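Here's the structure we're looking at; comments come further down.
The other protein chains are all here in position, but one chain of the complex has been omitted.
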Amino acid sequence: MEKNRLEAFSDGVLAIIITIMVLELKLPHVVVHASHSAKLADLESLFPVFLSYVLSFVYVGIYWNNHHHMFHCTKQVAGCILWANLHLLFWLSLFPFTTSWMGENDFASTPTAVYGFVLLMAALAYLLLQRTIMAHQGSGSLLARAVGKDWKGKLSAVGYLVAIPLAFVSPWISGALYVAVALWWLIPDCRIERLVNREPE
Amino acid sequence: MEKNRLEAFSDGVLAIIITIMVLELKLPHVVVHASHSAKLADLESLFPVFLSYVLSFVYVGIYWNNHHHMFHCTKQVAGCILWANLHLLFWLSLFPFTTSWMGENDFASTPTAVYGFVLLMAALAYLLLQRTIMAHQGSGSLLARAVGKDWKGKLSAVGYLVAIPLAFVSPWISGALYVAVALWWLIPDCRIERLVNREPE
Amino acid sequence: MEKNRLEAFSDGVLAIIITIMVLELKLPHVVVHASHSAKLADLESLFPVFLSYVLSFVYVGIYWNNHHHMFHCTKQVAGCILWANLHLLFWLSLFPFTTSWMGENDFASTPTAVYGFVLLMAALAYLLLQRTIMAHQGSGSLLARAVGKDWKGKLSAVGYLVAIPLAFVSPWISGALYVAVALWWLIPDCRIERLVNREPE
Partner (left out) sequence: MEKNRLEAFSDGVLAIIITIMVLELKLPHVVVHASHSAKLADLESLFPVFLSYVLSFVYVGIYWNNHHHMFHCTKQVAGCILWANLHLLFWLSLFPFTTSWMGENDFASTPTAVYGFVLLMAALAYLLLQRTIMAHQGSGSLLARAVGKDWKGKLSAVGYLVAIPLAFVSPWISGALYVAVALWWLIPDCRIERLVNREPE
């Protein structure tokens, strides 16, 4: 029952994060009202903001999916798990800021690097949460076996780490790395799913 | 249990989408503070924004109702269903933007067409989600029988498709089409409801 | 199970409505940054906005409490109940707009009357929802007996109806009426609570 509330609270925070990012998609009111001739060309200026919105939407979706699978394998929730979860939510809550900063500056070097930094911190917070739950459950637990060494999680963190300095060489390389990692995760975390299905409830 | 969390997350996102649209209902502060004589006439300028808000509120309500019925007929949730659901939520999350753009430009041609485009993409995303669930459940499933050919869903998509180019002839024709399709859906999806009631749990 | 989702969605919308109203509590940034000497006097200008926030917070709280009690006495949810519920949520969703309009204009006549109009429409939507549920359950139902003639709900609506024209005589009379009705409802809806407790589950 404790688990339900942690899930509900996390769902709420993730739902809000994924939705308020869209508030950045805004056309300047003054211009619009002056000419009263909204054209498709107006949307062009929003394109980088839209692109960064899509990327962050997918990332929050990935975190929600993985969070879902991770807690599906978790029976009990202790105080330290609550805080490790809040720590993850903290870094995810910075997504709307870094997303709009990167988008509004047409993927300039610094905002693109800062975007990667927050991705990295969220990835580390996720690994920390996973480790906290496994420490609490014992090494023979369902989650421990399903996750294994979690190379995917660790390699993603390395990807972000590499992308941060590369943003000062060319932000497009970093952007390509963020997209590549996201696409890699779009394939649902089948390892856990398969194990859970084999396991009797 | 997995299903519960997908429903809870979707409910959260839909609840936020339906509510943040109201943030666009705003009177310019400067004018208001200068004269300190708020009049009913001030609301007139908000009328198109209000109208587009009502239309989008009804549309999000329709999606919530249909989502509710669809998952009522769904027993199990797989990874691909989670992503098809997030894909639907993505297009719905663009409603606040297209709603305010259309409203603030007094239903100009381009914003009205873009509004229809997002309606169309959401309708296609819904059909895709439905098809994904049915593929997962098998053709003899409760949902497959309840939905049938889903002419209503497909004809709605055709309606939006027709409305998009017509917005450049007259936005009022497109607006009338959007209202007509919405009114058609206001009648709750009784096909499913009736079948579910006949079926023993 | 259907009922749970309706409750969850309504809870989400009400939680967002009650919370986004606080976003109106804003001090003009420019002034603040220019002088860098934020003083308590700055808060004075926010006092009417704060007052209207408190009033609306209490009203949304009342609606949440009553909604909670009403659906506690409701076993099954049909399509028309979903729409009657969305209709109530629509009028409640306008609270943030009318609240900030009234507060920012120091309780001027028109915004105070419009605030009352939305209160009236929400009250009528609540009565309609109640009637829809009772029609669905039959006259001998738990809700029907608990609610009775619902003089309290009907008299509240009359109170708002009277307050609207009085706002043009003096907004303070209308404000006093809104406060009086709110205080009357702060006493929890014990009629239902008592009956439910007597009734075996």
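Quick notes
Letters are used for the chains, namely A, B and C, taken in the order the chains are written, and counting of residues starts over at 1 for each.
The working rule: contacts are C-beta pairs under 8 Å (C-beta built on N, C-alpha and C of every residue); 3 or more make two chains touch, one makes a residue touch a chain.
Worth saying up front: this structure is predicted, and the values here are computed from it rather than measured.
Considering the full assembly, A:96 is the residue among A:61, A:96 or A:116 that touches the omitted chain. Listed residues C:57, C:126 or C:160: the one in touch with the omitted chain is C:57. Even with one chain removed from view, chain C keeps its contact list with that chain: residues 7-8, 11-12, 14-16, 18-20, 22-23, 25-27, 29, 32-33, 36-40, 42-43, 54, 57, 61, 64-65, 68, 72, 186, 188-190, 193. Touching the omitted chain from chain A are residues 1-2, 5-6, 8-9, 12-13, 15-17, 20, 23, 78-80, 82-83, 86, 89-90, 93-94, 96-97, 101, 104-106, 108, 110-111, 114.
The definition used in the following text is that only the chains that are shown with their structure count from here on.
The most central chain, judged by C-alpha centres against the centre of all protein C-alpha atoms, is B.
Chain B maps onto chain C through a rotation of 90 degrees [Cα fit, steps of 5, range 0 to 180]. Where the sister copies chain A and chain B meet, the same residue numbers recur on both sides for under half of the interface positions. Mean C-alpha positions place chain A and chain C at a centre distance of 36 Å. The residues of chain A that reach two or more other chains are 12, listed in rising order.
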